[in-house]
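One protein chain omitted, others in place.
When the chains are written out, they are named A and B in that same order, and each has its own residue count from 1.
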Amino acid sequence: MASPLPQVLLDGLFAGGTYALMAAGMALILGVVKVINLSHGAFFTLGAYVAYALAERGVGTPIAAAPLAAVIAFAFGVFLGKSFVNPARSHPFALPVGTLACALLFEQAAQMVWGPHPLSIEAGAPWIGPGGLVIRRWGVIAFLSSAALLGGLKWVLSARPGLPLRLIAEDEEIAGSLGMDVEAIRYLTFGGACAMAAAAGALLSPSGAVTPTMGRAPLLLSLVVVIVAGMDSVAAIFLLSIGLGIFGNACAWLLSPQWSYVALLAAVCLLLSARPAGIVVTAGRRD
Amino acid sequence: MRNAASFREGWLAAGIGLLLLFPLSSPDAFFLDVFTTGFLLAAFAASWDVVGGVSGQITLGHALPFGAAAYACALLTTFAGWPLPLAVAAGVLLAAAVGAGIGTLSAPLAGPFVALLTLALGEIAHEAAVGHTFFSGPGGYAWGGEGGIPVALPWRDASPFSSYYAALAFLCLASFGMLRFSRSGAGLILRAVAGSPITAQASGVPIARFKRLAFTVGSAFAGAAGAGFVLHVGRATATDLSLELSFQAATFAAVGGRGTIVGPVVAALVLHVLFQGLSLPPSARVLLYALTLLVTLRFFPGGVVGTARDLASRLGGKEAARPPRRRGRNNPGEGTP
Partner (left out) sequence: MTVRTGTFLRLALLLRGPAALFLYLFSSVFPAAPCVAAAHPDTLKIGVLAPLSGPYAAGGTSFVQAATLAVEQANAEGGVFGQRVTIVVGDTQGRVDVAKAEALRLVSREKVSALVGAYLSEETVGVMEIAAAQRTVLLVPVAATAEITDLVRREYARYRYVFRVGYSLPQWAEMIAAFLSDRKVRRYAFVGAGIRWNRELGETLERIVAPLGIAPVYTAYYSPGNPTFDTVAVAAAAASPDIVILADPGRNSVSFLKRLRESAPALPALSIGGALGDARLAASVPLSAPVYVQAAAWRGVSPAATAYVERYEHRFGAPPVGYSDTLPYDAVTVLVAAWRKAGSTATEAVVPVLERGTFAGTAGDYRFDAAHQAVWGTGPGALRGTFVRWERDGARIVFPPR
């Protein structure tokens, strides 16, 4: 039996990896498309159901399901972007509410197709590390995928292919006047972010049960991470996710499991009070 | 402008008249109940609009003052034996105080940070309500938690008609109050702050104080709606503090028209009565509701009443701005916008 504290920290690391995985897509949407996407959790759920559907047909590993889930979610995301997100841009407040309605729609559709009952995929045995440390398979996968995803995002954004995205994030008018197809880039980015969420859902599906409303909690946490960390620094997003994961688990261990969520939320409130403009101080922006 | 104003007031009067006369067509108790809940939710949506629309502070935790008042009424009447009117007053005051607290905390923040802070505060309250159990309640068994706290009401079974009219009266009074506030001096300053905080600050407006005022007033009305709700239902549950309820207020405001006060009321009433009152099969109901939201927001992203107002003021404004003409003379520039 391992001594508990390293186990708690390791589990916190993995939980943080989960949050980072979700936050990656959310940050892309919030930064480039400038929408608080409340349907992000629904795409996460979509990925999990795709993984379940494949597992039912004998394709056991969710790693194989992730690309398929990403493709399906990309298609849905592009459709949503073209039909709703782009046309409704004139009133920024309509966008989160519309994406929320889309999430509702998807949850109900999932309930009608797969039923409301929880479904489950086999998790596979964990690896046992030094001193009896239990290393969860899906935890490692979440952590590595989130690092890879965020690293890839950072690379794309700082390299040439990412220039249009950065310009659109900075100022859409200028980007448009330079001849960029702003509309297309917006909905393609939206689709890409949804694909990331679905891939996350597929990779994490064996860790628990798959239900239509499973995406709600990850959505909230990714929103928290992205707003507090800001969209400017990918490293800040990753570190904050890991930090919150470890903090939540440490609170559950040291204080009480019942109030770990409250502690996490209270920490977020304190962070916001201490740093009202987000934890990453950016250089002066144009108004 | 005078035309547009009396136009609006005419429609409002017609609407209220309709609602007053509706019970005379003898609908059954269920329909009256749906309307009663609808009136209370409409008042709640309007109170969101005071904070999120008029003052531009998008709050995703507006269920907090609503639920705080609900729980205050329930706890004070059941555990402390307070008379109902006193408990309701205490609930509304508590909601206002909670609002002041939220306003103080969110004053230095802007935009999505306010939304996040209010969301976090609302979720903390919800977790506390679900997680806290009173182990020695009256009767010797556990109270609270997800089961909620009952309210000790002086009446056994309220007549659906009296509930309906009481809720309607409350909605009219509350909306009137909120409309007056939004058109008052303070309201205009809040709109200015919402429009451009930097300009307002440069003009010497104490922004933090006004943000706090917006939250306090909006939360007070939300608390009143919460107290009314808990009197109608008879029980304060954790759902009264839930994120879903907070989102619902924001949704009604988006569909109705942010900043119009009347828009969220109309949207809340229409959506609630249609979707709860028509007794559709559950899956169809949720699908249709979500589709209605999407389609409405796609074609009226500024909200239904908001878009109607823009349209009316554009038409009315053109009318007022044009110099008077003699009848019958064709004017070539007439049809152009």
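Keep this in mind: a residue touches a chain if its C-beta (ideal position, glycine included) is under 8 Å from a C-beta of that chain, and two chains touch if they have at least 3 such contacts.
In this text, all values refer to a predicted model and were calculated from it rather than measured experimentally.
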Missing chain: touched chains present in the view: A, B
Which of B:85, B:139, B:185 or B:204 contacts the chain that the document leaves out: B:139
Candidates A:40, A:91, A:136 or A:186 - the one touching the absent chain: A:136
Residue of A:96, A:192 or A:248 touching the missing chain in the full complex: A:248
Residue ranges of chain B at the interface with the undisplayed chain: 3-4, 6-7, 10-11, 14-15, 17-18, 21-22, 24-31, 33-34, 37, 123, 126-127, 130-131, 133, 135, 139-148, 150, 156-157, 229, 232-235, 237, 239, 276-279, 282-283, 285-286, 312, 315-316, 318-319, 327-328, 330, 334
Residue numbers in chain A that touch the chain omitted from display: 1, 4, 7-8, 11-12, 15, 108, 111, 115-123, 125-126, 134, 136, 207-209, 211-214, 217, 221, 248-249, 252-253, 257-262, 264
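Throughout what follows, only the chains that are shown with their structure count from here on.
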Euclidean distance of C-alpha centroids - chain A vs chain B, Å: 31
Contact footprint of chain A on chain B as seen in their complex: 58, 105, 108-110, 112-113, 115-117, 119-121, 123-124, 127-128, 131, 198, 243, 247, 250-251, 253-255, 258, 283, 286-287, 289-291, 293-294, 297-298, 301-303
Residue ranges of chain A in contact with chain B within the complex: 30, 36, 83-84, 87-91, 93-94, 96-98, 100-102, 104-105, 108-109, 111-112, 220, 223-224, 227-228, 258-259, 261-262, 265-266, 268-269, 272-273, 276-278, 287
